[in-house]
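So, chain A:
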Amino acid sequence: MAVTDMTKLTLGPIAYHWSGEERRDFYARIADEAPVDEVYLGEVICSKRAPFHEADLPDTIERLERAGKTVIVSSLAEVMLARERKATADLAEMDSPEIELNNAAGLFARGKRPHRVGPFLNAYNEATIAWMAGQGATHVTLPAELPRAAIAVAAGAARDLGLGVELQVFGRAPLAVSARCYHARAHGRTKDNCQFVCEQDPDGMPLATRDDHPILRVNGIQTQSESYVDLLPEAGEISAMGVTHLRLMPQAVDMVEVAWAFRDVLDGACTVADADARLRALCGATGLSNGFYFGTAGYRRIEAAAPA
Partner candidate 1 sequence: MSLAELICPAGTPAALRTAVDAGADAVYCGFQDATNARNFPGLNFTPEELEEAVAYAHARGAKVLLALNTYPPAGKVDLWRQAADSGARFGVDAFIVADMGVADYIARNHPGVRLHLSVQAAASSPEAIRYYAQHFGVKRVVLPRILTIPEIRKIRQEIPCEIETFIFGNHGLMVEGRCSLTNYLTGQSTNMDGVCSPASEVEYIRDEATGTMSSCLGGFTIDRFGPEEKAGYPTICKGRYTAPHRPEGYYAFEEPVSLNLSRLLPDLIGAGVHAFKIEGRQRSKAYVRSVVSAFRRAVDDIRAGRAANIEDLVALTEGQKQTQGAFETKKWR
Partner candidate 2 sequence: MTVEHGATLPPRPPGAGALARLASSMAQPILGRIARRVAARHASLFARLGAHQNTDYVIDPVELPFALHLRPDPQALLFRAVPRDALPAAGATIRGRFLMLLELLDAEVDGDAAFFSRDLEITGDTEAVVRLRNALDDVDGSIAEEAAAMFGPPGRAILGHLRRKYSDDAMPRGE
């Protein structure tokens, strides 16, 4: 298991509008208890939320770094308004900690200085990854919808270029972003007058079809999957393909225990079946899916014999 026990676990940026207190408690526990190597901070989805937790950011970084975690600050996925352009430009000026860029506006501002490429930058293939590496990218997170065969080629190419390669292995899949806020719309408001109604839904607002099948989650301007992506059974294979970092997206479940389930599998400390059973228990009624990985509908769960 030489490959997998070197595989790093990361905690992606919180996609939701959790309160300052919730975030402080969350990261304190991550710092003390979660077996994650790297933690992404920063607001990626909605620029209106950023002021609520910017003040806490230095303390959170310090707290996590003191616990031995590498901290990366992520940039907004959508950059259109003046405040979004400024936030992106400001972030691109940071020397430390590392930054992850999620929009080409950030690439423009960063120039050839080192940066990570986030999941919203559409690094789908080896040609794009090679281009990005030539422009200073040190690390790339692959799109969540990329199927296994493409992950293998992309990871191999990135590794040959000396880049870190990351893939989301847990949490709701990011499916779309929009200029329109669907949380505000659901409550008869507009984005400019949203009154931060998204705060009511720490795990996203569920949408079901009219014949009562839960299908999507609304998170402000973002649309996510109803199911949690779960690539725990496939984690060993993913590592073997050259993916160096496995990303866990924060959901409203016990993320410390989620991280331990993955760490134990990567370290060979427990069987995949046992860890997966723990994960299912942690996630309650929420469906788990791995369809994207197997090149089928994302919501599906393909039961495949996972290689040891």
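How were these candidates chosen? In short, all candidates are chains of the complex that A comes from, given by their letters.
As a working rule, contacts are C-beta pairs under 8 Å (C-beta built on N, C-alpha and C of every residue); 3 or more make two chains touch, one makes a residue touch a chain; residues count from 1.
Because the structure is a prediction, the values reported are computed rather than measured.
For chain A, choose the touching candidate in this complex from 1 or 2.
Candidate 1 is the one in contact with chain A.
What residues on chain A touch candidate 1, complex-wise?
Touching candidate 1: residues 77-80, 84-85, 88-89, 103-105, 107-109, 120, 122, 124-132, 135, 143-147, 149-154, 157, 173-182, 185-187, 190-192, 205-213, 215-216, 218, 223, 225, 291-292, 295-300 of chain A.
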